[in-house]
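For this depiction, one protein chain was excluded, whereas all remaining protein chains were kept in their positions.
And then subunit A:
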Amino acid sequence: MTAPHRLELRDICISLGSQVLLELDAEIGPGEVLTVMGPSGSGKSTLLAYLAGFLAPDFQARGQVLLDGQDISPLPAEKRGMGLLFQDPLLFPHLSVAGNLRFGLPRSVADKAQRVEGALAQIGLAGFADRDPATLSGGQKARVALMRLLLSAPCAVLLDEPFSKLDTNLRHEMRQLVFDLLREAGLPSLLVTHDREDAEDAGGRMIELNH
């Protein structure tokens, strides 16, 4: 989790038919968070879909996505090394809490059980391994989802309004945890949001989309 990574977005242009949805040129260094702000319908989620490798075939995209100098845009989603944190925690309902964390661990990791236990302790959920994720509170679920993402050892992280559905009193605390851990891991992150407070807590540069 320590090797620093760098994400470069070079002359990205996404269009639908003849209509240009968004244009972007940016560089995100290790541990940095770039915030992309904009109202709904401004193409934020299309940008994330493109970077993660899920762009619907109706859209056309130009430009290069360089992760540590390598262009990942031709790669399938699972080979990109792009982690994604959704609006909802999306813990797999058929797996236990530990099963969810294990799902993220790469196959080559040897001491899986130990890693999972350590990760749970790190987010204050030691002893929760066998719990049904449906019995966790909203904040606990969000923390497990974050830890699952980090265990999958991504090279960069995309955040899709991950705090918008949390209670206001949890939001600030969760933002701190997320940004601290991402910084500590040296991951370049791209946060998409329409909440100005998110951007302020992220502390990095900010780009506004307005369409």
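Keep this in mind: contacts are C-beta pairs under 8 Å (C-beta built on N, C-alpha and C of every residue); 3 or more make two chains touch, one makes a residue touch a chain; residues count from 1.
Here is the rule we go by: contacts and distances are computed from a predicted model.
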> Which name from "CHASE2 domain-containing protein", "Imidazole glycerol phosphate synthase subunit HisH", "Inner membrane ABC transporter permease protein YnjC" or "Pyridine nucleotide-disulfide oxidoreductase" does UniProt give the chain that's left off?
Replying inline: "Inner membrane ABC transporter permease protein YnjC"
> Touching the left-out chain: which of A:43, A:83 or A:188?
Replying inline: A:83
>> So one chain is hidden, and I want to know which residue out of A:7, A:22, A:98 or A:149 touches that hidden chain in the complete assembly.
In response: A:149
> Residues of subunit A in contact with the chain that isn't shown?
Replying inline: 52-54, 56-57, 76-78, 80-84, 86, 88, 90, 92-94, 103-104, 106, 132-135, 148-149, 152-154
